[in-house]
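One protein chain is absent from this view; the other protein chains keep their places.
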Amino acid sequence: MGTISKIHEMLTSKQVSCKELTESYLRGIESDNTALNAYVCVTGDEALKTAEAVDKKIAAGESIGLLEGVPMALKDNMSTKGVLTTCCSKILTGYKPIYDAAVWELLKAQNAVMLGKTNMDEFAMGSSCETSYFGGAANPVDIDHVAGGSSGGSASAVGGNLAAYTLGSDTGGSIRQPASFCGVVGLKPTYGAVSRYGLIAYGSSLDQIGPITKSVEDAALVFDAIAKPDKRDSTSLGAKEDTYSKLDNDIKGLKIGIAREYIDGVRDDVKEAVLAAAKVYESLGAEIVYFDLPVLKFALPVYYIIACAEASSNLGRYDGIRYGYKTAHYNGTHDMICRTRSEGFGEEVKRRILLGTYVLSAGYYDAYYKKATDLRGTIIRAFNNAFENCDVILAPTVPMTAFEKGHAVSDPIETYLTDICTVPVNIAGLPGVSVPCGFNAKGMPIGMQLIGKSFGEATILNAAYKYQQAAPEKFKDTKWGVKL
Amino acid sequence: MVTREDVENIALLSKLFVPEEELDGLTKSMQEIIDFADAIAAAPASDGGFDNINNLSNVFREDEVVPSYPSEEILKNAPEQAEDHFLVRNRE
Partner (left out) sequence: MGCKAVKYELVSGFETHIELSTKTKIFCGCTTQFGGEPNTHCCPVCIGLPGTLPVLNREVVRFAIKAGLAVHGKIAEVAKMDRKNYCYPDLAKAYQISQLYAPLIIGGYIELSNGRKIRLHHIHIEEDAGKLIHQHGDTYVDYNRGGVPLIEIVSEPDIRSIDEAKEYVEKLQQVMRWVGISDCKMQEGSMRCDVNISVRPEGTEKFGTRTEIKNMNSITNIARAMEYEYERQVDLIESGGKVVQETLRFDDATGTTSSMRSKEDAHDYRYFRDPDLVTITIPREEVEELRSEMPELPADKFERYTDEYEIPEKDAALLTKYRSISEYFDKAIEGVKSPKTVSNFIIGQIFRRLETEADKEVFDVATTPEQLCELVKLLDSGKIRNNLAKSTLEKMLDSGKGATDFISESDMGGIDDSALLELCKNAVEGNPKAVEDYKNGKEKAIKALVGNVMKNSRGKADAKAAEEKIAQIIRNA
């Protein structure tokens, strides 16, 4: 598998030059992106330029960092200077930012080779990647299935070997859900661990950037590289500790909690796979404890109210004046703004803007937004209590496996329900990692989620790593992309 | 109860046009989502509220000038511009 550590080893042992490696990824994209639609923008020239710089360093006998020269990609909602950044929305047509997102600054400084920008649900609003203006990304395990969302392109690219790793963003499950659907690893960090500067906002109090990778080890590597405090994001703190060095810690005696509410109501195959993983943990010396988390039943509406309220405000700025799409014909400024927005946003985005506007409007604020915010406090305290009796929480990532294309779009509420296991983590600002833990009858991957205490990434990645060591067969490669 | 007028009003606030023929459908769809959101009405009263995720306070920058961007950069992505201004042209 084309993991980061493998690529690093190949580069340093001169089995392959960074340029050759980059070229093979670009060829992979050329041949397979039509099927996967993981990329919406490919930046080959820039990638090769960086690759050549890395090769020079290697030739000069300099040592290179673990992420140096490793081909990767960013979700299209991260600001990249001079490179199209559209959030897969018509409204950001042609937008080339004049500044870099904090995460990209960090990775660029390490000579990361960016291959391009990955597909996503429009403004990260969706669970299938199908609300993308460019059409959805396909699931590399079976391209008749969706890659999931919203970071569908990022998961598809990693699962389809079109990048060694990618960054996604997670507001209500947008890293973990597509990672679960595509059979790869996806880490949603603690709110504040990774700077949001340059991440185009959906739900500002919920959004976090995190890695999507082929292995837990890679997730730790990338997380350690991007989890730095940033003065430009007032809510950013950086990571509390490094995670990579703790991956192999013994998990004997680790208390793994399972909330009954997370298990009840999920599909049987998913439930079985997660409980089987619990058994693996027991065999590794961990202790499984069951508990109740009844407030979880409010998590979904709380999430949608808060996320949509924030989104309705965050998306007000797309008015055709400073950047992006502008309608061709209009009568006056107000008309121009309304037409631009009505033509530029897709249906799901408009629906969420309207919902968000509704819950904030006079007369409804207290019943919806304020109540949801209060409940957010209640949910946070419930998690805190739960963590008094366990170190990590084990749960399914999604109550089902990847659905077939076209299935998700029909009923918004049914689609919202797919987020039921992932949104509580965002509401509480906790870290969660999705790890492959099995397959359904059709061979579609099932993911499990390890949820940690605030800033407890090291603990959940440690537990996830131990699982990958014990059950490597759950991490299957696909037929697509670059074979290393 | 979400009414047609509610939807018209929030569409205006959101600066979105809702074509007359879509208004009923959208009202119904909004009602469904609001019914779903109404689940929280049954939730117990707050037991302490919420401030911000990591209970952060007093994150400031110092009052020190950082060079601004050249206006060409600022205007780079403008659909229309004139005389170093963003422009909304309202005449043919």
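Residue numbering begins at 1 within each chain, and the chains themselves are lettered A and B in the order written.
Note that a contact is a pair of C-beta atoms (placed from the backbone, for glycine too) under 8 Å apart; a residue touches a chain by one contact, two chains touch by 3 or more.
All of these numbers come straight from a predicted model, not from anything done at the bench.
Considering the full assembly, A:A362 is the residue among A:A60, A:A328, A:A362 or A:A441 that touches the omitted chain. Checked against the full complex, the candidates A:S204, A:N249 or A:T327 give a single residue touching the omitted chain, namely A:S204.
Of A:S17, A:N37 or A:S79, it is A:S79 that touches the chain left out of the display. By the touch criterion stated above, the residues of chain B touching the omitted chain are 9, 12-13, 15, 51-52, 55-66, 68-71, 74-75, 82-91.
Within chain A, the residues in touch with the undisplayed chain are 77-79, 85, 87, 92, 95, 97-99, 101, 196-201, 203-205, 231-235, 309-310, 312-313, 316-317, 319, 321-323, 333-334, 337, 357, 360-362, 365, 369, 373.
Note that in this section only the chains that are shown with their structure count from here on.
The distance from the centre of chain A to the centre of chain B, with each centre set as the mean of the Cα atoms, comes to 23 Å. Those residues of chain A lying in contact with chain B across their complex are 94-98, 191-192, 205, 231, 234-235, 237, 295, 297-298, 300-302, 304-305, 312, 316, 319-326, 332-334, 336-339, 341-342, 345, 350-351, 353-355, 357-359, 361, 367-368, 371-378, 380-381, 412-413, 416, 429, 454. Contact residues on chain B toward chain A in their complex (touch as defined above): 2, 6-7, 9-11, 13-17, 26, 29-30, 32-34, 36-41, 43-50, 52-54, 56, 59, 61, 69, 73-74, 76-80, 86, 88, 90.
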